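Removed from the display is one protein chain of the complex; every other protein chain stays in position.
A and B are the chain letters, set down in written order, and residue numbers restart from 1 in every chain.
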Amino acid sequence: MNKYKKITLDGLIFQNPTLMLVLGTCPTLGLISSAKSAAGMGLTVVVILTLSNMIISALKKLIPNEVRIPCYIVVIATLVTFARMLLEKFVPDLYDSLGGFLALIVVNCIILGRAEAFANKHTVLESAVDGIANGLGFTCALTVMGIVCEFLGSGSLFGFHIMSFTIGMFATPAGSFIIYGLSIALFTYIINLFERNKRVKENRLARENLLDKEAA
Amino acid sequence: MGTFIAIVLAAVLTNNFITVKTYGICPFLGVSKKTQSAVGMGVAVTIVMALATLVTYPVYENVMVPLHIEFLEIIFFIFIIASLVQMLEQIIKKLSPSLYNTMGIYLPLITTNCAVLGVTELVIGDMSFIAAGDWMNIGWAVLYALFAGLGFTLVMIIMSGMREKLNYYKTPKALAGFPTAMITASFICMAFMVFTYIQI
Partner (left out) sequence: MTVKQFFRSTAFKCVITLLAILLICGVFLTVMYGFLEVSKGEKLQRAVSKVYGKTTVTVYGLDSEGKEVEINAENTDPKSFMSKQAELESSTVIDMYKITFDDKEGFDYLLQVTGKGGYGGGTVTCWVSVKMNADGTQIAGIGNVTVGANVGQSFIGKIQSSMLSGYGEKYGDGIVYSTEDGFVSTGASSSSTAINNAVNGAMQFVRDYVAGGDK
């Protein structure tokens, strides 16, 4: 159980693919001007990432080492094409709002990176948990940034007009860059604070144990 | 002639791949620290984009559309791009080691680059923002890809110039690294927004 908790926390917070490792930046910057398309892209990536991790982990003994990258890319491309067909048939609004970025999921560094770094060394269940955790980390980061950007840029929240005062820059890529940069800075700062507090607490506990041992 | 000017303006300025469409961001943030590597990456990306369009556009128009297998385009395209890049790397390594040292080392990084797959998917789609009617053929497609790559290189060079200067200044610890690069990029995007008012 401990190992699954570590995988989940790593994927969600400490090694968040968008905010800590800065992977998969293309769909991030392109889609955070609207919170709905950001959330839609995030959920699509969760599904594709989990399935791709599971398939690659299941096939890891069959694929020779020399052709592993082309094989991974073919598997991911199949999943992306399948997802595109499903979205066009059942959720056409999301399909239109994602635009060209749906096809670009196949070259998203997150999916290929997790397949290369994790899925071909761990079991199917661990890879699935890792896929869900990383995908959810991506989705949460994207949705939060999307909400901020859409609120400042268009005064709306998931499409509902709330405010009339808008700063037009945030609906364009310039605003997306600023929000993304500031989010990385804020997130890294919070994580560093948290780790420093944890280190201080651990040092204090170790010192107290040492003093107790010396006293006893 | 009008189409040519429209393609140049659209690919380099109004629909720039980095500042307007946000396509090739990974190499943009990763390789733009020094001007020399930025130029090398930009040239490599331009060549790969032009070559990829040269091969994928005819394959799509003449093989996939008649056979009604357009839904397999992602697999076909990514396969073609990966093989092309591999071959190109071997050819450059054998033909000219000095050229390989300047830009060949970036070639494996370009296989999973949004910009290359993005431009191949763009030229087979709806290009009515340049000219109306049925004007698209392989020549214009390769030209568009070439100038899109040049636009990419232009923004990379601007960014690397700014980042090299920023090295001389102290930045707050939380904003060091990526956040500073992002804010710099956002100013470049703001500057490029001026060009969106160009009407042909």
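Observations
Just so we're on the same page, contacts are C-beta pairs under 8 Å (C-beta built on N, C-alpha and C of every residue); 3 or more make two chains touch, one makes a residue touch a chain.
It should be emphasised that the depicted structure is a prediction, and the values quoted were computed from it without experimental measurement.
Only one residue in the set B:5, B:72, B:176 or B:191 touches the chain that does not appear here, and it is B:72. In the full complex, chain A touches the omitted chain through residues 33-34, 62-64, 66-67, 70-71, 74-75, 77-78, 81-82, 85-86, 88-89, 92, 96, 154, 156, 159, 166, 168, 171-172.
What chain B contributes to its contact with the hidden chain is residues 10, 14-15, 20-21, 69, 71-72, 75, 126, 128-129, 132-133, 196-200.
In this text, only the chains that are shown with their structure count from here on.
Centre-to-centre separation of chain A and chain B, using mean CA positions: 24 Å.
Interface residues of chain B facing chain A in the complex, by the touch rule stated above, are 19-26, 29, 71-72, 74-75, 78-79, 82, 112-114, 117-118, 121-122, 125, 174-175, 178-183, 185-187, 189-190, 193.
Residues 22-23, 25-26, 29-30, 69-70, 73-74, 77-78, 80-81, 84-85, 100, 103-104, 106-107, 109, 112, 169, 172-178, 180-182, 184-186, 188-189 of chain A are the ones touching chain B in the complex.
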